[in-house]
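My structure is below; once you've seen it, I'll send some questions.
A single protein chain has been omitted; all remaining protein chains appear in their positions.
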Amino acid sequence: MSDRLAPAKLFATTFLFWILLNGSLAPDVAVVGLIVAAAITYFLPNGLSFLSGYKAKPLATLGYIAFFFKELIKANLSMAHLVLMPTIAVKPAFVKVRTKLTHPVGRLLLANSITLTPGTLSVEIEGEHIYVHWVVAETTDPEAATRKIVAGFEKYLEVIYG
Amino acid sequence: MAELWLAGLLAALGIALSAARFAIGPRAVDRVVAFDALTIISVAGLVIIALATGRAIYLDVALVYALLSFLGVIVAARYLEGGE
């Protein structure tokens, strides 16, 4: 990745984290934060932060967040149903899906999103493939599974981390 | 205050169930999974304690606890990958 702003983004993210952690902008807090953030940026020049590769697309970002929460709630209702039934009716499978995302942060967010959405859990990421554990597998075909599991998130992440 | 008791009891139930899974395993990785769930529930539990006592210091405890347990789980998983 040839992002010349990468160190600045890492610095900004770590410094912001520090300020939020302390909940104050007092001079002593800010100075310590500046030193620590600078040290982290110096020692980990290739460190990734959420801003690495992020393209400022507010609409897609909001769309992603809204879609994520909708899926998270759906996931929990179906999981609650599964867990509260007298007998646990699972029909699991490990399926392979494919992603078009190339940026590591985008891929990480995709894998995390898959884990928090209805019935699926990212297990292994290899090249363009993600292996997913599916509690109640509807299909084992990679193409169909990709449409079902990946497409919804990828639509947004492609724009944000394309 | 009643709602804090109710929320605290529900969180304690979640902690007890994951602790039971931690105790029976059967595999080491099942124990780590149980520990992971137990931690997240405990973080929320600490926030409930912070509310009940009105002391914000418990929020810092919760944050540091979340951070350390995440590192612990990652290290444990790395170790388990080699086979049990």
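Order of writing sets the labels: A and B. Residues in every chain begin at 1.
Basically, contacts are C-beta pairs under 8 Å (C-beta built on N, C-alpha and C of every residue); 3 or more make two chains touch, one makes a residue touch a chain.
Keep this in mind: contacts and distances are computed from a predicted model.
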- Note on the structure: From the options "ABC transporter", "Ferrous iron transport protein B", "Aspartate carbamoyltransferase" or "Multicomponent Na+:H+ antiporter subunit G", the chain left out of the display has the UniProt protein name "Multicomponent Na+:H+ antiporter subunit G"
- Note on the structure: Check: shown chains touched by the absent chain are A, B
- Using the touch definition up top, pick the residue from A:12, A:36 or A:123 that touches the left-out chain. A:123
- Item | Touch list for chain A against the chain that is not drawn | 17, 20-21, 23, 72-73, 75-76, 79-80, 82-84, 88, 90-96, 108, 111-113, 115-116, 119-124, 131, 133, 135, 137, 140, 142
- Contacts from chain B to the absent chain lie at residues 3-4, 6-11, 13-18, 20-21, 27, 29-30, 32-34, 36-38, 40-41, 43-44, 47-48, 50-51, 56, 59-60, 62-63, 66-67, 70, 73-74, 77-78, 80-84
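The criterion applied here is as follows: only the chains that are shown with their structure count from here on.
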- Message: Quick check: how many Å separate the C-alpha centres of chain A and chain B?
- Response: 22
